[in-house]
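Provided herewith is a single structure, encoded as structure tokens, for subsequent inquiry.
One chain of protein is taken out of this complex; the other chains stay put.
After this line comes subunit A, so read on.
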Amino acid sequence: MGVTLTNVSKSFGPVGVVHDVSLDIPTGDFAVFVGPSGCGKSTLLRMIAGLEDTTAGTISIEGRDVTDVEPAKREVAMVFQSYALYPHLTVFENMGFSLSLKKTPKSRIKDMVHEAARILHLEEHLDKRPSQLSGGQRQRVAIGRAIVRQPKVFLFDEPLSNLDAELRVQMRLELARLHKQIGATMIYVTHDQVEAMTLADRIFVLKNGKLQQAGKPLELYDNPGNQFVGGFIGSPAMNFLPGRALGRQDGLLRIGLESLDAHLLAKVATELSEGTSVKVGLRPEHLRPVEGGFNASVEMEEDLGGVSYLHARLADGRMIVVETRGRRESLDGRTVSLGADPGDVLVFAEDGGRLR
């Protein structure tokens, strides 16, 4: 149940922006659509809301096909990036607007708005206009407007993008709390993978209008389905190095890093003929100093206290990022020999597909 998309596509004239997307979001899940700008995530969300027509495929909400149902009858509520509050109405009127359109009795509107205001700590602002509120408060009003409608699905279109960094973290926590409290299905669009990782029960990674991978945040982090997902999920991003299959060693795949005059072992079962070009993916925290690894000279060190990031240059001129933990003497300007455990070495084919 929840929200189900089956072979959904969207074209604007000859330009296709969403291609054959199928996905299933269980009731009560917090789903996040994530991807770079122009990947079609917002279009997909707007299609679920009914603000964009669906060129092909079907959209179901709680088992009901809503593909051709008008937006107001889909039982969804949307929170916009720009809040889209009505500037001439008070917070109370903004939150109760949809109910007043439905001719809900005034006493009921009052109860529902006050309940939403209580959840969002907006009680003392109900008589103010949006212009008298801070960015965070406005965003809460926008969320309150959605809550009051008691929708089956909440849709969030990059709702935190207009907030400063500190407020964003705070609102992120509030959204997570709200989801726990209300328990409704929520779909959240963002290009910020940190938001995706921290909020989501399930992440859907999109690129060029195609669904790349869906799964729990740590599943995507640990087992990216392709090179794009590996590079997109995680901060700092995964390091990629070109390599070539050199055959088997103790049941592990031996990969030559030719430009670095070194090799790595990877836990990959797929049989590759010798000489096959591959991409090696190494997360910054998986790289560690080893004897006989590949050399990297540290050009810059970002010491954040508990964790440090070393920005190091390889022999072939590439830059990589290495994460280290714990206090130690500075490595700035020094050359270190790096390697990784075979289980942490991810291998991708030339076309970006994951080799397992």
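Everything below uses one rule, namely that a contact is a pair of C-beta atoms (placed from the backbone, for glycine too) under 8 Å apart; a residue touches a chain by one contact, two chains touch by 3 or more; residues count from 1.
As a working rule, contacts and distances are computed from a predicted model.
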Task: Protein name as given in UniProt for the chain not displayed, "Cytochrome c oxidase subunit 2", "Rhodanese-related sulfurtransferase", "Spermidine/putrescine transport system permease protein" or "Carbohydrate ABC transporter membrane protein 2 (CUT1 family)" - done: "Carbohydrate ABC transporter membrane protein 2 (CUT1 family)"
Open item on the list: Given that one chain is not shown, which residue among A:Pro87, A:Pro105, A:Gly292 or A:Gly326 touches it?
Closed with: A:Pro87
- [ ] Kindly state which of the options A:Phe33, A:Phe97, A:Phe156 or A:Tyr188 is in contact with the chain not pictured.
- [x] A:Phe97
Task: Sole contact to the chain not displayed, among A:Leu44, A:Ile61 or A:Val76 - done: A:Val76
Task: Residues in subunit A touching the chain absent from view - done: 49-51, 71-72, 76-78, 80-88, 97-98, 101-102, 145, 149
